[in-house]
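In this view, the complex is presented without one of its protein chains, the others remaining in place.
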Amino acid sequence: MIRIVVGRDPIDIGAEMTLAEGAAGAGAVATFTGLVRADDSVGMLELEHYPGATEAALTRVAEGAVARWSLGAATIVHRVGPMTPGERIVFVAAAAPHRAAALEACAYLIDRLKTDAPFWKRETRGTDARWVEARDTDTAAAERWERH
Amino acid sequence: MIRIVVGRDPIDIGAEMTLAEGAAGAGAVATFTGLVRADDSVGMLELEHYPGATEAALTRVAEGAVARWSLGAATIVHRVGPMTPGERIVFVAAAAPHRAAALEACAYLIDRLKTDAPFWKRETRGTDARWVEARDTDTAAAERWERH
Amino acid sequence: MAIEMLYFAWVRERMGCAQEIVSPPPTVTTVAALVDWLAARDATSADALADRARLRAAVDQDFVAMDAGIAGAREVALFPPVTGG
Partner (left out) sequence: MAIEMLYFAWVRERMGCAQEIVSPPPTVTTVAALVDWLAARDATSADALADRARLRAAVDQDFVAMDAGIAGAREVALFPPVTGG
């Protein structure tokens, strides 16, 4: 089961977990949640995306994980629009029979999402808004999955 | 923040996530959930534990993760008593400023829990009950954290 | 040929629009050449597209390198490196 959601609504992790856990053969579910940090003076975070291309990119990422780790479920939920500190930006989940596959696939989902999906973050601090710069460490994290 | 819960109540992941996300500096939360698999003919799973020693062992595991990855929060919730297929046995969560620390710490929590905490599983299939055998792969998974 | 251009993030802001239809001449055969042609139109475009090292592109919603061809392309998007997750 592949579940891709890109939207403006808050992410309901309880509901997403129930869906992922329902996958055939699920004995292990690993998740990753990204939050707007509350401690670095950002008042608002806005997420822009490329409608259509975003969903296609996320589907490719999820399909890659399902094929590589024989997952029962791969979920990617990504918010767009304005968010405030403490809110969830992204949630990914991987369900598999055993834990090693679930944990690795979960890391793959978030690593690849960071480099392969057309999202852009803009932070507002006070009256100052700036686009977040891409990080080389994200590219390195995504590329490690190519090597092995 | 370290949160250790050992009990007979179902695990409420929504509530646990909200607590973990509230940790100072949390920008990333990684979780692992272990389920009673629904597809291998187990009708009931029972978890026995060593009261007192269990909580102490889980606290040591969580403290190890918090120290090693400077976590904002480490959560371990483990059910004991009878469970049916599809139910959650265990939930662990690691909250950190960035994703690499959260993902690694989450894997550490579940790997160490598997070998370091006094729980025993008994599966019932039909009228046949048997104690689950420990697996060498669990010991290997736990020991990899010693090496680096 | 008519191509629908899409701009995102600071490329969109600097271009002053999210979308436009352009008709480059047949000599413009790659994304890089299309960017050069757009930038040569006016000062706003030149400024918005000046930092080529930080521009990324998609042709018909597939991420591509700047030397990718645009023959038959209906939609070309220009944007900064992505920062989701």
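Remarks
Letters A, B and C mark the chains as written, and numbering starts fresh at 1 in each.
Here is the rule we go by: contacts are C-beta pairs under 8 Å (C-beta built on N, C-alpha and C of every residue); 3 or more make two chains touch, one makes a residue touch a chain.
This one's a predicted model, so the numbers in the text were calculated from it and none came from an experiment.
With respect to the full assembly, the chain omitted from this view is in touch with B. By the touch rule set out above, subunit B reaches the unshown chain at residues 34, 47-50, 52-53, 56-57, 78, 89-90, 110, 113-122, 131-134, 138.
Operating definition for what follows: only the chains that are shown with their structure count from here on.
Once the centre of each chain is set as its mean CA position, subunit A and subunit B turn out to be 22 Å apart. A straight line joining the Cα centres of subunit A and subunit C is 26 Å long. Residue numbers of subunit A whose C-beta contacts span two or more other chains: 34, 110.
Counting only residues that touch two or more partner chains, subunit C has 85.
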